[in-house]
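Every protein chain except one is present and positioned as in the full complex.
By letter and in written order, the chains are A, B and C; residue numbering begins at 1 in each of them.
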Amino acid sequence: MPFISNTDQQQQQMLEAIGLTMDDLFADIPDELKIKNLELERGLTEQELQVRLQALSGKNSTHLTYFLGGGFYDHFIPAAIPALAGRSEFYTAYTPYQPEISQGTLQAIYEFQSMICRLTGMEVSNASMYDGGTAMYEAMMMALRKTRRNKVIIDDSVNPIYRVMIHSYTQNLNIELDETKHSDGRANRDAILEQLDKETGAVILQNPNFFGCIDDFTDIAEAAHEKGALLIMCCYPTSLGILKTPGSMGADIVVGEGQCLGLPLSFGGPYLGVLATTRKLMRKMPGRIAAETTDGEGNRGYVLTLQAREQHIRRDKATSNICSNEALCALQASIYMSLLGKKGLKDIANLCADKASYAFDRLTAVPGVKARWGKNWFYNEFVIDLPTDATDVVSKLIEKGIAAGFPLSRYYEGMDNALLIAVTEKRTKQEISTLADALEAIL
Amino acid sequence: MPFISNTDQQQQQMLEAIGLTMDDLFADIPDELKIKNLELERGLTEQELQVRLQALSGKNSTHLTYFLGGGFYDHFIPAAIPALAGRSEFYTAYTPYQPEISQGTLQAIYEFQSMICRLTGMEVSNASMYDGGTAMYEAMMMALRKTRRNKVIIDDSVNPIYRVMIHSYTQNLNIELDETKHSDGRANRDAILEQLDKETGAVILQNPNFFGCIDDFTDIAEAAHEKGALLIMCCYPTSLGILKTPGSMGADIVVGEGQCLGLPLSFGGPYLGVLATTRKLMRKMPGRIAAETTDGEGNRGYVLTLQAREQHIRRDKATSNICSNEALCALQASIYMSLLGKKGLKDIANLCADKASYAFDRLTAVPGVKARWGKNWFYNEFVIDLPTDATDVVSKLIEKGIAAGFPLSRYYEGMDNALLIAVTEKRTKQEISTLADALEAIL
Amino acid sequence: MKLVFEKSVQGRVGHEVAPSDVPTSIHLKEEFLRDDDPALPELSELDVVRHYTELSRANFGVDTNFYPLGSCTMKYNPKMAERIAAMPGFSDIHPLLPQLRGGGMLTQGALEVIYDMDIALREICGMAAFTMQPMAGAHGELTGIMMMAAYHRAKGNKKKTILVPDSAHGTNPASAAIAGYTVKVVPSDDEGLMCLEVLKDMVDDETAGLMLTCPNTLGLFNPHVKEICDIIHSVDGLAYYDGANLNAIVGKVRPGDMGFDIVHLNLHKTFATPHGGGGPGAGPVGVCERLVEFLPVSIVVKRDDGTYALEYDRPNSIGYIAPFYGNFGIVLRAYAYILMCGKEGLPRIAENAVLNANYIKEKLKPYFEIAVDKVCKHECVFSASKQNEHDVHGMDIAKGLIDEGYHPPTMYFPLIVKEALMVEPTETESKETIDGFIEAMIRIAKKAEAEPDELTKAPLTTAVGRLDETKAAKELNLADVG
Partner (left out) sequence: MKLVFEKSVQGRVGHEVAPSDVPTSIHLKEEFLRDDDPALPELSELDVVRHYTELSRANFGVDTNFYPLGSCTMKYNPKMAERIAAMPGFSDIHPLLPQLRGGGMLTQGALEVIYDMDIALREICGMAAFTMQPMAGAHGELTGIMMMAAYHRAKGNKKKTILVPDSAHGTNPASAAIAGYTVKVVPSDDEGLMCLEVLKDMVDDETAGLMLTCPNTLGLFNPHVKEICDIIHSVDGLAYYDGANLNAIVGKVRPGDMGFDIVHLNLHKTFATPHGGGGPGAGPVGVCERLVEFLPVSIVVKRDDGTYALEYDRPNSIGYIAPFYGNFGIVLRAYAYILMCGKEGLPRIAENAVLNANYIKEKLKPYFEIAVDKVCKHECVFSASKQNEHDVHGMDIAKGLIDEGYHPPTMYFPLIVKEALMVEPTETESKETIDGFIEAMIRIAKKAEAEPDELTKAPLTTAVGRLDETKAAKELNLADVG
């Protein structure tokens, strides 16, 4: 079913109209290069596909209770989001280069940018990046372009999944990446301040950080600015329902993963990279941006702007090679933020924090389990130390239908017994108790 | 979450604007009648509802292999149907009384009527009834109104689920309902022809009938017409991809259940009653009807017509009390018929027949199992005789995940061992073999 | 817009049927087969998608426009209910399954929904039991009247007539007549309500019952409703509550407490199931204790072990009125809605529906004649009589509203009001939306005075102008059969 509308007869009519055969149309391809036989199955009908992929999807467990986070969270998705983002005028549309017939997408982008600004306390935002990690990389490049420096300080409390990405991307570039080692679960202030110098283009921090700990980076922002460096802060958008904004701490660029704003986990993507900054830096911002303007009669409308930064004009001088972004994901996030609104986002942030706090109390009461770094510094994720290898424990709990958390040994040396536990609004008191009991049973 | 948009503050503003209190608005309700306490739960949030109803839906098995038909079939539903019928301009619209802003619904109805006519070989169709059974009842009343008679002959090979409905509806009415007993799985021609007389208003038959057997009622139509009676034929729309049409047999009114045209089984509804007839009878037709017309500038458009027959004008003289019908279900069926088209409907009808034929061969080869009435007369459903009680057998097979069919003893005396088996395009050769093997194992 | 047939191209296919994995049958006799293939349109999937997407865009819906359609309660349909209805555990269940031995245990979730819905509606309406089977409001009416007839038959009552007020929905007299009764119309008094004295005069031994909408179609709650029921009961008649307007009083007062014996509900009105452009609906019917025995078969019962089952053995039942358990998918959506609203949410529905209606009534009173100038419930009825003076009719106002982006109110109903414009905002609409509508209505009222001719040309913003309904009824082009 290749979804071809023309009938054989019409194809014939068209070939006759242009006086060619189908072979003529492919005569420019040397015969010796042409495919002799394609080793693929015959095409499946919808019914066959449904049966096959239903079976395949059934091999993925949907019955786990998730305490697994690490930057990617099992939040509830209101029903109106897929209903609206599923309107074909949104999802079958192209990038809005023709604004008159794309006001839906363009206004939605402008509103997305505005909501991200309101959430993060920043002045401008772009229309989304691929994901939090690539957003962080783009923010770093943006900062280095702006400061014309090549040194970056990044604390290892920043999501390790993003840190390894940044390592990959900077391999061919002349960039010095200095990693500071967290201290007591928080960014290592002393090391950062010590390493900050006139060569430093950017400091990259995260709040809440990978361990779930929260902090105030105002002092680091000030110190960075003093040295002419920029502060890049990675955030967890949901948490900004209650947490101090990066903007108010003095961050120059904010990045983050927007999956938490109404997107399914979807085995890793598509997700939504957030990138917001100040008006001072906006011309260095990569990716698509929508702006408000007017038509000849003064009617308000929206267009893509600053396209001169993009590849289709400056080509090899572009601020980034990003072309498509994650527009539909940004739309989903916009709908999410519109539905929850001021009160809802605050409520949900509070609820996550409360449930995490309860889980913390419940789990640290299990004999042998210890809080790694006190209690009063985390948002909805925290680290516990187990009396034994966390990987083993997690493996045993998976058999009981619980994804108990993320063992930190994967990314942190000497933390074999440490387990990172995330709690969203979806986890019930009962589920938390079940986890605690199961943990107690196997320890 | 009662989906109220006004805030408390707005409610207050509005009350002030009209100079009343909320109590004033309900002062006309005597205090002693007012509800003191409503014994209901507090309202659930979406998230809570999702958890609860997901669990409830999980108590219904979706893993059965269906050989269960009886007029309601497990056909495949193409993905485009819910995607299109799920557009809110369709499903949140009202009955199209204001044609200028309802051309979508109206044209879709007109097209539905046209497709039903093309499928059944009739001249006119209405815009749908509740289901096949109520359509049959309405057709009977229509025939009796037309002929001004009160006797009806119905063969017991007509779906018993509909026959019991007609019994209920005619309880208070002065109608003589004569049931003929099928003969060798087919309508009892001799008995019908014998009972036909000048008092007979309608003969009701079904093709394929409840046992899956197919027939040609041309002779009965002729005989009925000779006596001034009308022939009502109940059909299975999918089968009309290949079977002779009721129109070509001389039927005066065609009814049927349209669930097979792309509607989910949905535990019994919403379904789709089909009702089509001749131009001669169209003014007696109940329910909504769309007609083509033009506007002041000659543009083609569609309106509801013959509304004078309906209750909002003639009230107690209306042709029926039907007000809402199943417009959205008719839309789903229209999309189904448009997607499959001429070739697809033929293909699917052939496929059902082929698979049923294969199943028949496979099952009647099981030792002890016999065909009840030969082979060459059925479409996609047939009756086998088991060596033991069919209810027991079905019950045992359900434990193995197979809904093996419908035991006829529920509606037919002396058919304790008879099992009605339906086979749609979704049943695979493998599933049919599994049924045969399972049957063999337990017999 | 082209018809789907006009887009058809010979040989095109929009959905491929799966290939056969069994031998091709030769068992069908030629004589049973059709000569030609059915002349259905031949389109690609893209053709079909564009066609129906285009059609959809020619419609107003609640999601696109405010729909103040009196007596129809076009409220917002929550997306969550659609999500629930699409769960395969609900949508893919064969209705015959619980009729097989052992099959009932595989449909416990669906049976529980029906059972719980019954319990919830009992509490909301003050009735003893409900059937979920009627597939629309009017179908519920017929079911209710059939039970009324069964009651009188069982008691040996000789009853012939059913009383219906002149402001009643058209389905009331139609349902009564179709069930075999003679309909007598009770006139309204000057205040738009049924008059007790007139009613007393009309009630006699032949009175089988009364069908009443309360609040009525003028939006008025009759404070004497209990007395009215008593009068009917005095001749062993039954009081039937048309629940079309329950939205106005849900959570505030219960039909059962008012004295009604039978109640039908339109689930899309009070409980927000989508109207679908004309269905599918659902019309559950509730009855008082002494009528429970007449409910249609089957009913869902809860067994001692906590499981649910279908009960068929009900000798006094009116029998089967639906093939199975009603429009389950619709009942399910309403069930979801009731769970979401809950105890404290239901009265808020009535409060906001009534507040919104009274606000409109007061704001528009200076511009349009009002049928009855009293506190109304969920809807208010204006008359275009003032505008008639300028030769502007209700229909012109309706079409003018379309150009303003609003669905028109219900026109020319109830019949007792001349040129009625029946406005029902529903509780889901906001003050801003309602203010916008009020402003549009005022603009139209002014236009009716200043430029009446302009208004009679409306609508100008739609794909087609006013359509010729006379021509439609005369030519009766009901199908394109190729």
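In this text, contacts are C-beta pairs under 8 Å (C-beta built on N, C-alpha and C of every residue); 3 or more make two chains touch, one makes a residue touch a chain.
Every value quoted in this text rests on a predicted model; they were computed, and no experiment measured them.
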Seminar exercise, completed: Touch list for the missing chain, restricted to displayed chains, reads A, B, C
For this session: From the listed residues B:Ala83, B:Leu177, B:Ala223 or B:Ala371, report the one that touches the chain absent from this view.
Result: B:Ala83
Problem set entry | Touching residue (missing chain; options A:Ile192, A:Ala224 or A:Ala403) | A:Ala403
Exercise. Hey, which subunit C residues sit against the chain that's not shown?
Worked result: 7, 9, 12, 44-47, 49-50, 53-54, 57, 63-64, 76, 78-79, 428-430, 432
For this session: Identify the residues of subunit B touching the omitted chain, counting contacts across the whole complex.
Result: 1, 3-5, 7-10, 45-48, 78-80, 83, 88
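Simple rule for what comes next: only the chains that are shown with their structure count from here on.
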Exercise. Which one of the chains is farthest from subunit C, going by Cα centres?
Worked result: A
For this session: Provide the C-alpha centroid distance between subunit A and subunit C, rounded to the nearest whole angstrom.
Result: 46
Exercise. Just how far, in Å, is the C-alpha centre of subunit B from the one of subunit A?
Worked result: 48
For this session: Could you tell me which residues belong to subunit C and also touch two or more other chains?
Result: 11-12, 15-18, 45, 49, 53, 78, 80, 82-83
Problem set entry | Residues within subunit A bordering two or more other chains | 46-47, 78-79, 83, 88
